[in-house]
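A single protein chain has been omitted from the complex, and every remaining protein chain is retained in its original position.
Right after this comes chain A.
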Amino acid sequence: MGTSVFYFVATLSIIFSLMVIFSKNPIHSVLYLILTFFTFTVHYVLLNAQFLAVVNFIVYMGAIMVLFLFVLMLLNLNKENEPNKTAFVKILGVIAGGCLIVTLVGSLKAVTINSPLVLQNPNLGLVKNLGKELFGPFMLPFELSSILLLTAMVGAVLLTKKEEKTNG
C-alpha cells in the first residue's frame, strides 16, 4: 500500500509544482506552491519522519508561505504592470535552466534504482531520536546554523533601523 500511496502523492507533487510555474496569476502560483509543500509533508510522514513532517507543515506552509502570500497581496502584481522581459534575459534564463537540467540528469544517472534505500534506524525521524542526534553528534553544525540564522535576523533589523535615522 505504501508504494501506491507514494506514487499517487508523487504524481500530485509533480502536477502541483508544474501548476506553480504555469499559473498566470502569482497568487494562484503561491497557492499551488502551498499544495506542493503539503504533498511534501505527506512524503515525510510516509518516510516515518514525523517531526520533519510537522515542522515542514508549520514553518513552510504555516509561516513562510503566509509571508509570501502577504507580500504578493500587498504588491498586487498583474499583467499590466509586469515588467517586459527582453529577449536577452529570456535566452539567459533558458541557458541557466538547461544547465540545471544537465546537472540534475548527470547526478541522477549515477544513482542505481535497483538498490532500494534502507534506513539504518527507521525511527530516526521521531522527535526524541532526532533531538538526541542534533544535540549530540551534530551539536556544532546545529548551533552554527542557528547563529547564521540569527545573524540574518539581526541584519534585517539593522537595515530597517538605518532607514529610520536618515528619514529623520
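The criterion applied here is as follows: contacts are C-beta pairs under 8 Å (C-beta built on N, C-alpha and C of every residue); 3 or more make two chains touch, one makes a residue touch a chain; residues count from 1.
The rule we apply is simple: contacts and distances are computed from a predicted model.
Colleague: Pick, from "Putative membrane protein", "NADH-quinone oxidoreductase subunit H", "Allophanate hydrolase" or "Manganese ABC transporter ATP-binding protein", the protein name that UniProt gives for the chain of this complex that is not shown.
Modeller: For the chain missing from the view, the UniProt record says "NADH-quinone oxidoreductase subunit H".
Colleague: From the list A:L12, A:I27 or A:L47, pick the residue that touches the absent chain.
Modeller: The one listed residue touching the chain not shown is A:I27.
Colleague: If I consider the whole complex, including the chain that's not displayed, which of A:F22, A:F70 or A:F138 touches that chain?
Modeller: Looking across A:F22, A:F70 or A:F138, the contact with the absent chain belongs to A:F70.
Colleague: In the complete assembly, which of A:L12, A:L46 or A:L126 touches the absent chain?
Modeller: Touches the omitted chain: A:L126.
Colleague: Pick from A:F6, A:F57 or A:F142: which residue touches the chain that isn't shown?
Modeller: Counting the whole complex, the residue in contact with the absent chain is A:F57.
Colleague: In the complete complex, which positions of chain A touch the hidden chain?
Modeller: Within chain A, the residues that touch the unshown chain are 27, 31, 34, 50-51, 54-55, 57-58, 61-63, 66-67, 69-70, 73-74, 126-127.
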